[in-house]
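Shown here is a partial selection of chains from the complex, left in place.
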Amino acid sequence: MTRVAVLGATGAVGQRFIQLLSDHPTFEIAALTASADSAGSPYREAAKWRVDTPIPEAVADVEVVETTPEAVPDDVDLIFSSLPSSVAERVESDFCEAGYVVSSNSSNERGADDVPLVIPEINPDHLDLIEVQRDNRGWDGALVKNPNCSTITMVPTLATLDAFGLERVHVSTLQAVSGAGYSGVTSMEILDNVIPYIGGEEEKMETESRKLLGEFDGSQVQWHDVEVSASCNRVATLDGHLENVWAELSDDPTVAEIYAAFDDAATQDLHSAPDPLIETFDEPDRPQPRLDRFLGNGMAVAAGGVQETPAGVQYNTLAHNTLRGAAGASLLNGELLDRNGWL
Amino acid sequence: MTRVAVLGATGAVGQRFIQLLSDHPTFEIAALTASADSAGSPYREAAKWRVDTPIPEAVADVEVVETTPEAVPDDVDLIFSSLPSSVAERVESDFCEAGYVVSSNSSNERGADDVPLVIPEINPDHLDLIEVQRDNRGWDGALVKNPNCSTITMVPTLATLDAFGLERVHVSTLQAVSGAGYSGVTSMEILDNVIPYIGGEEEKMETESRKLLGEFDGSQVQWHDVEVSASCNRVATLDGHLENVWAELSDDPTVAEIYAAFDDAATQDLHSAPDPLIETFDEPDRPQPRLDRFLGNGMAVAAGGVQETPAGVQYNTLAHNTLRGAAGASLLNGELLDRNGWL
């Protein structure tokens, strides 16, 4: 078994990590960290458990430790991080320096030249950027990032469409409140309302997509030159980001060819990887967040409503933002790190 | 006083008509119609009143009549219609033939060559198409339409941007449930959910916008050649359609120039017309449906979040869908018909 630790295990994404790891076939939880206030408490008390499956018995009484390399056992093989990015900025490099491999969901350093930003089904080869990172930073460990939830939702379909010459993207998002963390959106903000702005989100979608779709030439990632323009909205859904996408293409595929390409999207033979990666719908009113967010155990991406436009196609896509879009994304990167021999 | 009748007075939009007309300075209600089932009942009973202001006393005991020209008094000057389009298709022409002027919110005939589709602040001159209509159809009356709620929300800003050379539009809508009528969206469809499809809505936005922005040359409307691509979503808001718009322009205005143009949009000196037409926001997270739908008594359009893009601008716009977007739109057309001497 691979021994793993979760940094920031008590937050909304942290709890999803615990849920996903509770019956994982090859990963076992060796340590859970939280802020200094909670250190020393059993997990049951430190985390106010809010997932709709019961707290796994195996972790309920685990004593939470501080978020420092010293507090984590030496025999831990892999670290998952869902820390607030301001904390992660400070802490993750300490772990990497101390020799740990960190698969992180935090937004810091996603754009750094020597930090792999990876979705296993899309750009697994970018993982080799770790060699460059170790050279640059003198680390024994490594830092690997997954993209933002709103980016992950869209990129599998964009990567597929790139076979038809992806040139430009307009995307509107209808994002669930869980993406802002447990207390990120108050009820008075969102009941009978929409908030047409999420700070920093548009830029994340625009830059992360280009890095993910880029080519790794052995020393650096050449970012894709697709032009992405995003408009991000928070709506009154709990989980599941829905996105309206327009993609301009140099080729002129039919709707049927696009559905076929989505259906044939590359998969990965990893425990948490869904097959198919993209679940498609013929009905124009699907995917819908509440009905379709759990496809592939919350790890699939759904797509539907594909229509031709003069310059390319428009369609809708959806993913579960705290599973495929956060905890599940880091977990999948951890499985890829494990299989590829980086642990 | 101008004597008016409301066709389909018991529905969701019909109730908004009653609310708006209840303290109108120059229009007085002379007749209320409904389906044959309700004819003969007092309005209080025929309509299950669901607006959050009390039912106006003056109409509560009015006897509802059938939706036929015979059932409406001869001295009625103006007819408002919010019938289901399948019924309107059949009935509105009967009224026009009988000599009535009909200001209709129903979607039938909006695209007809000889039917004016009007927003008073945008294309008041299109009203003169009535002459053509009367010639064609041999009517003493007239049929005037307002556009769909999702179109009305977007067109005031588009008309403003046309000064900078409007070429192409992408728009995502986040539409309120009231747009589908009182029973149009069930609670099980929309709680914790989004429906990424509204039948026929995308096409309405694409075609109606081009007609509204077109030029009337005295005999016909030359449709604007802007290319509009819409993606329509139903979200869990009660009232207020929010739209994310990308507009590609041939000129290259600054953000400040665009805000200035929005602030200076032409207004109309009519009782129900707001001034300004477009209320602008500097804050990136505005407009929001619940906070901003009542601007200008629900008749203004709100805009904010203007940003430059490589090809033009992106921004958000909002209007109250059953006020500015439906009953208020027909009412305003009625006021324009009155002022311009068509009654």
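Lettered A and B in written order, each chain numbered from 1.
Rule of thumb we're sticking to: a residue touches a chain if its C-beta (ideal position, glycine included) is under 8 Å from a C-beta of that chain, and two chains touch if they have at least 3 such contacts.
Keep in mind that this is a model prediction, so the values were computed, not measured.
Q: Could you tell me how many identical protein chains the full complex contains, when just 2 are shown?
A: Every protein chain is the same sequence, and the full complex holds 4 of them.
Just so it is clear, only the chains that are shown with their structure count from here on.
Q: Where the centres are mean C-alpha positions, what is the separation of chain A from chain B, in Å?
A: 42
Q: Show which residues of chain B lie in contact with chain A when the two form their complex.
A: Residues 170, 172, 174, 191-197, 227, 229, 231, 233, 235-238, 242, 244, 246, 284-291, 304-305, 309-310, 314, 316 of chain B touch chain A in their complex.
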